[in-house]
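Pasting in a structure now, in structure tokens, and then I'll have a few things to ask.
For this depiction, one protein chain was excluded, whereas all remaining protein chains were kept in their positions.
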Amino acid sequence: MSWNISRGVLATCIIVVLLLICVPLTESRYLIDLSTEILVYALFALSLNVIIGFSGNVSFGHAAYFAIGGYANAILLTTYGWPLIFAFPAAVILSGVAAAFVAYFCTRLTDIYFAMLTLAFSMLVWAIAFKWRSVTGGDDGFVGVTVPAFIDTRVPFFYFTLIIVTISCITLWLICHSAFGQSLIAVRENLTRAGFIGVNTRLMRGIAFVIAGTFAGVAGAIFAMYNRGVYTESAFWAESAQVLIMTLLGGMYSFFGPAIGAAALYLLERFSNEYTEYWPTVLGVILLIIVLVLPEGLVGLAKRLKTRFMGGN
Amino acid sequence: MTVLNTSNLTIDFGGFVAINNVNFSLEGGEKHAIIGPNGAGKTTFFNLITGHLKPSRGEVSFKDKTITALAPHKIVKLGLARSFQRINIFPRMTVFENIQTSLIARDNKHFNFFSPGSAQNREETRELLELVGLEDEFAEIAGELAYGKQKQLELAISLAENPTVLLLDEPTAGMSPQETSVAIALVDEIAKARKLTLLFTEHDMSVVFGIADRISVLHHGEIIASGSPDAVRSDPEVRRVYLGESDDAAA
Partner (left out) sequence: MDMLLSSPSFAFIQVLNSISLGMNLFIIAAGLSLIFGVLRVINFAHGVFYMFGAYIMYTVSKDLQLGFFTGVIAAAVGLSVIAIIVERGLFQWLYDKEHLLQLLLTFAIVLIMGDMAKIIWGTDQLSVSYPEGLGGASNVGFTFYPTYRLMLCVVGPLIFFGLWFLIERTRWGRLTRAATQDMEMLSALGINVPIIYVTIFVIGSALAGVGGSLAAPINSPTPGMDATIIVECFVIVIIGGLGSLWGTFVGALIYGFVFNFGSVIVPNWQDVFAFLLLMAVLLIRPWGLFGKPEQEGH
């Protein structure tokens, strides 16, 4: 089985994982928290890219599955007292099922209507979370999530997150580089042509959507425990917009791009908030730069610089 | 033996009847050209056959199986492939990947999550690239190739499906006379080697009369003549449509 990963990329991944393993050794609460959050968002962004970068559709409502994963996990753990081993997978499966439901209808539509429907659905999830106070806590949020004892403290939780996210990333990587993944890229590149080589493009896009939703659910489920609470903001369109920007900032045409974008945006936001309260403007300017100058994101920029300085192939 | 057949095929775009009651049949093993002035409906006709458009009336059948308005990916699986007038390739993939992905789809491996994409059908991809003369460009990004080479890639993708019937929509569009004769020689050779039935549209008359066994003439969405090259060449209606029109243009 010859999975084609370049040695440079593989080495970088291993180094990153090793560095992450060492983070708790710094004993810096700030750094551990930061790393946990970045890991969650990296997975969230990677999952969205299965839809955008790999199958060529746009979702404005990816936060829905993040929120469903979060709320489901929180509710099962806390309200129903399920052990993590059942609650977590159940939450993830629920996200996947929701994604399947939406995908069935979305894939019938083209571009803009597809995006609108994903947005409508995620706002519906938001509205339900908002109104269904008895179950979700409404706009006060679902607070006091029961976190299992073995990951109840900062460092064990970090390693738990690291393990789950790493396994998820490896799985996503394998999927995206499999025969399925390559065919999905063809669907993105030329929808008509993909049909004319015998690919059921609607089914492919649907499966991609479900995969994306499932892993967003994983990210959401982790975050619910980390945050010890789930809030309606998780389903709001602003959350979907943020993860979309992360994906694009990093680079939608590369597998790891979105993870890089998640880290970059997250750090930029933290940094910007130290100096100004106008993060939206900063974000807007970043977006303008991406859109006008760097549509291929940071990874695209890196590739261009590499060609420039190393001269050709 | 008839491999492709349309009966009473019609499409009405809200008042504009682009294809009007076309009864057409394609015989196995032949090289059949469809010619006609611009706007005659040649591409529309192809789109109707290959499931890209749904007809308002009429039927299309392929090897005795009704395929009217069947989804394109299902028609392809039956053995009918097409190339496009405007280049329709996978621009950001390499030439190699373009072919490889087509072969993956042909073998129905596109739902396979467990095998790496890059390892599939490598040998066969190489062979196909050699067949169309693109073996040197295998690592190039498809969208950056020269136009003529993109056309070759276009052809290779259509062939990857192992079709029995190949529809070529203006295969030499935009080519110089030299490129045209090279491309057509290639198509002819491949058709012979793989025993393909060929249906193609063309403007270049030298191509048409060079390799076609039979010619059909499409005008305003209707077939006004169909037969051997000599028969069509001397058909008065055809002459009127072509020569009559060029007389008007000159005036």
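When the chains are written out, they are named A and B in that same order, and each has its own residue count from 1.
As a convention for this text, a residue touches a chain if its C-beta (ideal position, glycine included) is under 8 Å from a C-beta of that chain, and two chains touch if they have at least 3 such contacts.
Quick caveat: nothing in here was measured; it's all calculated off a predicted structure.
Put simply, the missing chain touches A once the whole complex is considered.
When you scan A:39, A:98, A:123 or A:184 for touch with the missing chain, the hit is A:123.
The chain omitted from view is touched by exactly one of A:169, A:191, A:222 or A:299, namely A:191.
Contact with the chain that does not appear here is found for just one residue of A:13, A:203, A:287 or A:301, A:287.
Residue-wise, the contact with the chain that is not shown comes from B:52, picked out of B:52, B:110 or B:219. Although one chain is hidden here, its contacts on chain A can still be listed: residues 52, 58, 105, 108-113, 115-117, 119-121, 123-124, 127-128, 131, 191-192, 195, 241, 244-245, 248, 278, 280-281, 283-285, 287-288, 290-292, 295.
We adopt the following convention: only the chains that are shown with their structure count from here on.
Taking each chain's centre as the mean of its C-alpha atoms, chain A lies 42 Å from chain B. Per the touch definition, chain A reaches chain B in the complex via residues 1-4, 174-175, 177-183, 185-186, 189-190, 192-201, 204, 207, 253.
Taken together, the chain B residues at the contact with chain A in this complex read 50, 52, 71-73, 76-77, 81-82, 84, 88-93, 97, 100-102, 104-106, 108-120, 157, 160-161.
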